[in-house]
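For this view, one protein chain was removed and the others were kept in their places.
Now for chain A:
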């Protein structure tokens, strides 16, 4: 009855695109880029708010936030934003269970919001996230961080921070694994089943 959460199981005959070491280095690099782009190392900078999109965007946002704090000494509020209720494909699939939404106590008004997701594909999830954000408040600006950009955009959406660009075919599936939920860090490419 419940659909398989995105990236929950490893695809058959997968190829490892990023090892655990690669994932850690990539997140660290993205953290430096966020610090630079949001001018977080300047005096009285307002830290951005990181919002992870369920399911794998949440652990990624947490990890990214930890690295940013480590490198800049600034605490970064992180939260979760479920976009299910804003999707444009609800009627094409069986009913999806809702995931967690938890905005940090700071709110998002007049803050820089960085949406965080594991894989950027069609761009429709991000479109839904932008609609959801609008109902929660009015950020100063919205940016997008993804661990993997696999191409095949269907909307005019582009990420501000990309861990790795991976050319894929539509028949392939990219799975992102995180140690705290999947037992190990990795990015895998396999055939969609």
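Here, a contact is a pair of C-beta atoms (placed from the backbone, for glycine too) under 8 Å apart; a residue touches a chain by one contact, two chains touch by 3 or more; residues count from 1.
The rule is short, and it goes like this: contacts and distances are computed from a predicted model.
K.L.:
Of the options "Aspartate carbamoyltransferase", "Succinate dehydrogenase flavoprotein subunit", "ABC transmembrane type-1 domain-containing protein" or "AzlC family ABC transporter permease", which is the UniProt protein name for the chain that has been left out of view?
P.N.:
"Aspartate carbamoyltransferase"
K.L.:
Looking at the full complex, which residue from A:39, A:85, A:155 or A:181 touches the chain that isn't shown here?
P.N.:
A:85
K.L.:
Taking the full complex into account, find the residue in A:94, A:167 or A:183 that is in contact with the omitted chain.
P.N.:
A:94
K.L.:
Pick out the residues on chain A that sit against the missing chain.
P.N.:
Contacting residues on chain A, toward the hidden partner: 1-2, 82, 85-86, 90-102, 131, 134-137.
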